[in-house]
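Accompanying notes for the structure given below.
Removed from the display is one protein chain of the complex; every other protein chain stays in position.
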Amino acid sequence: MEGLFTANNVWMMICTALVFFMHTGFAFLEIGLTRQKNTINILFKNIFIITGGLLLYYAFGFNLMYPGFEEGAGGIIKFAGFGIAAPENGMTPEYASGGYTWWTDFLFQGMFAATAATIVSGAVAERIKIGAFMIFVIFYVGLVYPIVGSWKWGLGFLNDWGFYDFAGSTLVHSVGGWAALVAIALLGARVGKFGEDGKPKAIPGHSIPMATAGVLILWLGWFGFNGGSVLSADPELTSLVLVTTCMAAAAGGFGAMILSTILYKNLDLTMFLNGILGGLVGITAGADLMSPNEAVIIGFLAGLLIVGGVALIDKLKLDDPVGAVAVHLICGIWGTLAVGIFGAKAGSGQFLTQLYGVVIIGAFCVITSFIILGALKAIMGLRVSKEEEIEGLDIHEHGMDAYPDFTND
Amino acid sequence: MEGLFTANNVWMMICTALVFFMHTGFAFLEIGLTRQKNTINILFKNIFIITGGLLLYYAFGFNLMYPGFEEGAGGIIKFAGFGIAAPENGMTPEYASGGYTWWTDFLFQGMFAATAATIVSGAVAERIKIGAFMIFVIFYVGLVYPIVGSWKWGLGFLNDWGFYDFAGSTLVHSVGGWAALVAIALLGARVGKFGEDGKPKAIPGHSIPMATAGVLILWLGWFGFNGGSVLSADPELTSLVLVTTCMAAAAGGFGAMILSTILYKNLDLTMFLNGILGGLVGITAGADLMSPNEAVIIGFLAGLLIVGGVALIDKLKLDDPVGAVAVHLICGIWGTLAVGIFGAKAGSGQFLTQLYGVVIIGAFCVITSFIILGALKAIMGLRVSKEEEIEGLDIHEHGMDAYPDFTND
Partner (left out) sequence: MEGLFTANNVWMMICTALVFFMHTGFAFLEIGLTRQKNTINILFKNIFIITGGLLLYYAFGFNLMYPGFEEGAGGIIKFAGFGIAAPENGMTPEYASGGYTWWTDFLFQGMFAATAATIVSGAVAERIKIGAFMIFVIFYVGLVYPIVGSWKWGLGFLNDWGFYDFAGSTLVHSVGGWAALVAIALLGARVGKFGEDGKPKAIPGHSIPMATAGVLILWLGWFGFNGGSVLSADPELTSLVLVTTCMAAAAGGFGAMILSTILYKNLDLTMFLNGILGGLVGITAGADLMSPNEAVIIGFLAGLLIVGGVALIDKLKLDDPVGAVAVHLICGIWGTLAVGIFGAKAGSGQFLTQLYGVVIIGAFCVITSFIILGALKAIMGLRVSKEEEIEGLDIHEHGMDAYPDFTND
């Protein structure tokens, strides 16, 4: 028993480390796909998110998300108090059905918490005021994310209804994705994104190698994101989850690559990469329920959705520099609904439950992010001046350049 | 027993993740050592290899490589059917002598499968048609790699003969290396590689920091590549393997650094880096059989071979932008033969068996890659136009630049 408990805890600690590493992946992906002049700004936001996210989650987020709802009582909001302190049996095999220790539990969940805000960071890049963004993060990571999380993972009312979201297609990815959508609608497009004829223009990023490394690191991190969501090292489940995760990623990449090549007659690397991410987000809700075959289908369809989603965002005159809405919102919804279509829980009842969950959480996220961002817009403004946007946020907000010595030594 | 099975499976899953991460290392190494104008092309190839490699291995590669040969029957080729489905006891300690689950087995092997093609990718960089390369990958990863693998790891005839290749000096690295050799012979050198006097000219890459990061990530990945090849978390064997792997890497780097400094009066970082890789490839066949002292000797000699091998390739008027043949083929052969010279199995009988294995697999790889690449050359051509080569494959094949915003914002 001690050996098993220790092995479980080792696995969960490794998964925690891998999810932490995802922040490196997000940072690389976001700066790679955006312009050099805003690189410091994006890195600063991401470092703020991972440090601030952990501190907020430690101060109150964890106790909002896991407040100890009584199962079946339909909990909506409850708070277990400030700070963290391990319960008496938090370090013994009895805790969490023998899974792992309370400290591991906190840290694994804490690494998840910051992810939702990171998703928003990419979408609003190159034009949001950093002060406004930091305040948004505090409210969204500190309050919205844990409250939504409590409804399912904290054993609240959506859990009672039978809503299923294994590792967070909805609870993490679409929570970030909805706020990204609201934010880019409120912010407007970057200068130069839409021509005078209204047609979208590509604004190329500054380092595709960094973006590629970012996606590979995110895929690696997903070994922990999904693999750790088993909440033990159960050999059959964890290894199945890694297989479905990797097959969906591969199929997602292929789906997007093939469709974009057919449509645009071009071997488009960024579509290939976003297809991989779409496949990963898509499998996340049901990674433990699917066969490898089903994972391939879910991932492949997610890849197709990426190509369509990116085109749709353009059509709607929205400006999402990294494709965050297509990847995290559209594929997040798809993955959540796929639990009702494929795999061990497929069925019309489950499909409806999944749909309810998507709608309720979507409504809550849209409303709360609209309130937070709307209030910030009214009070301090969301967007930097046109001059600052054109000259770059790095010089104006941070007084430094990302590659200061690169050309002039 | 459950604790041990779980710990074994955790180790194998981590090793799987580390081998997956090696693809980031290969990508960084290859783009770092090649020119900026071909960066997107190389990344696209590598992303294609890891996604396509997994899908092929899932579709039929795994069942070609582990077809269930009867030991002692001298199996050469057999196919266990399309797709993957776990056997009844694939999740229990009884499977694979209590090692780990069937799903873990598939995924770990799947991550290996793509590696062979990645080795080729580096050698043919900057001049191969991407369409031809993708078709080559499908045949080589889908068919050649698993068939060769089945002869030893799938318990085929080379296993019966007593051929030993712990983690793939031959089965992975030289399989890739032979194809790389055939491919660069068929392709010819890049424009400008050999002057009018026939002397080789260095064509420097575009980012040595990325190449360095690539090598360090590959070394990290080798913890999983060799450590996972124990096929359990057996404490003594896994930890010995990590020690021999790291000592060989360090000694290989030193060997190449010292020899190249003596020969060329220059502290050459890329030789140092390739020496590390040579040491890693060299120890791979016998990492579980060697003492740390023997690992240092094998690695050091591999480092010397790198310096000689790179010079030899130049002398033969072959053009291998990343040194793939020296690293993966020459050191792969060396490591395989070293099993007959050093360590627990040393002896003239074993040496001859190792030599037979090298020759047979070499012949098979040369013939099959010559057929595949020769057919592609005849049908569609292997090489891009001179104009495209000079202007860069990124613009011509992908319509994008790797650093589009770097200088002109």
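By written order: A and B. Residues from 1 in each chain.
Operating definition for what follows: contacts are C-beta pairs under 8 Å (C-beta built on N, C-alpha and C of every residue); 3 or more make two chains touch, one makes a residue touch a chain.
Model, not experiment: these values are computed from the prediction.
Colleague: Of B:Leu242, B:Ala311 or B:Ala346, which residue touches the hidden chain?
Modeller: Final answer for the missing-chain contact: B:Leu242.
Colleague: Of the residues listed, B:Met65, B:Ala167, B:Ala180 or B:Leu273, which one is in contact with the missing chain?
Modeller: Only one of B:Met65, B:Ala167, B:Ala180 or B:Leu273 touches the chain omitted from view, namely B:Leu273.
Colleague: Out of B:Gly227, B:Gly286, B:Gly309 or B:Gly362, which touches the unshown chain?
Modeller: Missing-chain contact among the listed residues: B:Gly227.
Colleague: Based on the whole complex, identify which of A:Phe21, A:Phe194 or A:Phe351 touches the chain you can't see.
Modeller: In the complete complex, the chain left out is touched by residue A:Phe21.
Colleague: Check each of B:Gly75, B:Gly90 or B:Gly205 against the chain that is not shown and name the one that touches it.
Modeller: B:Gly205
Colleague: For chain B, which residues lie in contact with the unshown chain of the complex?
Modeller: Interface residues of chain B facing the absent chain: 1-4, 6-8, 10-11, 14, 18, 35-37, 204-209, 212-213, 216-217, 219-220, 223, 227, 233-236, 238-240, 242-243, 246-247, 249-251, 253-254, 257, 266-270, 272-273, 276, 292-293, 296, 392, 407.
Colleague: Applying the definition given at the start, please give the residues of chain A touching the unseen chain.
Modeller: 2-7, 9-10, 13-14, 16-17, 20-21, 23-24, 27-28, 31, 39-40, 43-44, 47-48, 50-52, 54-55, 58, 83-84, 91, 100-104, 106-107, 110, 130, 207, 210, 397-407, 409
By our rule, only the chains that are shown with their structure count from here on.
Colleague: What rotation angle superposes the Cα atoms of chain A onto chain B, in degrees to the nearest 5?
Modeller: 120
Colleague: What whole-Å value do you get for the distance between chain A and chain B if each is reduced to the mean of its CA atoms?
Modeller: Centre-to-centre distance between chain A and chain B: 33 Å.
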